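One chain of protein is taken out of this complex; the other chains stay put.
Let's turn to chain A:
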């Protein structure tokens, strides 16, 4: 079996494939808003397939600063994300079964690429919503770009953005993908 991935590596990839599928059902990213009147916090919860949380209330408040409306329709990605996730899961499964290193390198490369594209896409949306404010809005704010991770203050609101379960699960998937590189490294 020279040149093939070990059984341990194969199991690692199988687990990675399963976790990838599971991420469809959990939130990936979240933004929580706090204000004196909202000490319990308002949520924007991003699943790979839809938005959840207090979207109507956030939209209601955002109209004061002229921010565009959030809805599932305003993010076309949400419609094809599940297909991308399933495709990745299948690719991982195939690599696990053929147990070859070269396809694994390609897989890791494209997974990392997908992650970077995803982050760039998020940044694009945050910039789009934060800087494209309606100039006729009752409250004039300087354009702003909420961070992907971390704290920001907009008027009376303090926002906290952070990755949720799905984000951490994807990180775990990445670790499980690179695990075979270490496990089956060439020994001197």
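As a convention for this text, contacts are C-beta pairs under 8 Å (C-beta built on N, C-alpha and C of every residue); 3 or more make two chains touch, one makes a residue touch a chain; residues count from 1.
Here is the rule we go by: contacts and distances are computed from a predicted model.
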Hidden subunit of the complex - UniProt protein name among "Nitrous-oxide reductase", "Monovalent cation/proton antiporter subunit C", "Nitrogenase" or "Multidrug efflux membrane protein": "Nitrous-oxide reductase"
Of A:57, A:90 or A:145, the residue in touch with the unshown chain: A:57
Candidate in contact with the missing chain, chosen from A:36, A:76 or A:138: A:138
Absent chain, residues of chain A that touch it: 56-57, 60-61, 63-64, 138
